[in-house]
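What follows is a short report on a single structure.
Below is a slice of the complex: some chains, not all, each in place.
Note that the chains are named A and B in the order they appear, and that numbering of residues resets to 1 at the start of each chain.
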């Protein structure tokens, strides 16, 4: 395969080049004057060729057969070719949601083989795994997961560490998900185990102090608040920043690199720069919805914010304080009809954010790239080169996959997303691949869209000129990506 | 009463003055040339007259009758005339130690009236109360305790906040003490309630992350460690400093003044100065044993340290980073025979710090003042004026009692301790008033001793020239000290 005529954006710069692909890998790059013949030639003239997006925050929710296929179709349609999948161990293979006892939460060693097998059969994107640890056993199995399964990234839902003490809203979900109590001792143990692995091992932290949010909610309820924005107000900036400050300290003590999953406020930015100045290795992620959508428009964890911090977040993304972008993809299990009903409900005077179901948990699912292109690049807030750093290279580096993923370079996987910066389209329900037909960005006029996605040399998605939207044309050829503990860079010259 | 001939140390300076006392209060001060006649004249020539010591950390352990009398006799013999008593609500009136259910932990409103009554009958020292809060209800009753009982200081045993998750060593004790789980939400609620009271309200924090200590202990046990020093090693500097960092943040958010109960390491000093630079009102306490006794000599919470930080702590005390000294007085319930047996045990090859009983929990009980005089003043580490600030004035200020207590000033209570800086004596078991006949300082040759203690004009303790030690000569005239919410300074001109 040869892709020619486009501008290739990689490694922080843009080149005028054609790309030669063989056996799923990039084998040649050349200046755009002439290019070799190939079985398949793609003309990218007037467009930009980016490495396939690496989205580190994808929460698979469906059964592992057709469900996984449907979910990952949405992912690939967004230009994402590599997804970091994050799950509770209990949600991976369990098909129903009946209550679980703490002692019955499985280890990841027990459930990951089945997940990997299913993914290798049904996923439309390559994937790696970041276990959402919830028990002391999860902290203990870290070395084993790294060695046997190539798992080097791990996650903590810090908001759920108090288990039943903060169940409140989602008691049923949390009990079935295995969200039981764990403590700083478990976290310390995890940090020490991760630090001992060496690069690229990293601990992802969802920072949000729900113990305090519990009390703030009580106050808001007492004030009669049940509007959408109350969701954000019950878990304000300091609940996020407080966790960052606290756990960055233990990261310093243990030497464990940490990854702040959601950087949504200036308070959090302040804690991140302070931690770095103390020598803590902190990587910071933001999501498109935290950069663009206000708290009156939906509810999700970490919550959407008031909009006052948007420009500070964009600046942090531009200057390197924020390093990565993730979608926080969730597949919401409601039907289109149910969601339509729910949305009507939000308009109702009876609406109650504390009890009504929310369709907005889908995060930036399906539209990470167009939002970043439209609101970021085309509005002059970040350069296209910076977009590639935060959506591809840095993410691949942070999770031990660079330069196999995240770069357009000789020997890298031939994963591309071809982008038309001038294509403009209003986001409408019919474009929304996700089952529920809802996106938090719905109604936005976005300029800048992916028009073709290629995974290891296979065209997976096309958006032909004139078509109403992207069309998934590929097969579920996604593969599990074990990482190489001890290798900061993915060693392309080792047997894969 | 007139005390003459001595050097009077108060308000950060020393004056040559006689003191006139009437009705338990100071009514006159004059230069030492001549003094009025009085019924009782005390010649303090060659000695220093200090305000009675204010010890903010006293844990009453005995029944509230003769037991309280015996305990406070030890206190007054140390030159302490005002004790801040800290208890679990469940330990105050409950005479036995049978297991308690979380729901049965009483409020302080329920138990304090009885305690105050008993104290007014049996205490040898004036006393105020700092509830050791353990439940959401305790955080909620703060405004009520302040208004009705004049309680303005509150305490959190942060090491016990995880309840049964860290019971381990002391399961029986903790269950009977009511040490059940509470969370950051409860702490946040307490901080907001305390902040709302205004000065002098303050939150005392025992900072020690036992969730992590739990894991470190597991590691030490696995290494075969069971020596005395292992107790310190399982709860190292960062467990203390980590809590300071974390809760200073929420103190900033809520505007709540905090009081670090035990400042034992340089790491903690660093967090305290950082918090102050951010505008948090942080008061820091140290104890004599943290300034002088190494971890091989005993075990207590917060643990003794290795000695490397001693000079840093003295410097911090001298320069104002540390503000107050407290004894962490505990009455250990063992008999002299039991303790003698235990101490033999510590020499045994079978000694196991994790399971053997410890007599060292008495803290600096009974010897706060001589240790500070000997190791501090007479060794040139702090001036006598600074000793009075950290042992009297600052403590009285921090807890809303200044200038009623903590000063030698017109209108202040006539509480004094007369000190002979040249008296030298080895601390021997026969001097130890505490029932068990054990002190962590035993065997030390100390120079500088209190030779007379006066409470509101009543001579309570005397150590006549030539006598082997101090003798308690007073009656239990101690009174409860309700404080005045909203008054940073204790308003002497209001009805008491």
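Simple rule for what comes next: a contact is a pair of C-beta atoms (placed from the backbone, for glycine too) under 8 Å apart; a residue touches a chain by one contact, two chains touch by 3 or more.
Because the structure is predicted, anything quoted here is derived from the model rather than measured.
Participant: Which copy number describes the whole complex, given 2 displayed chains of the same sequence?
Facilitator: When the whole complex is considered, it contains 4 copies.
Here is the rule we go by: only the chains that are shown with their structure count from here on.
Participant: If we count contacts the way the header does, which residues on chain A are in touch with chain B in the complex?
Facilitator: 162, 165, 181, 183-186, 188-189, 209, 211-215, 238, 241-242, 245-246, 249-250, 253
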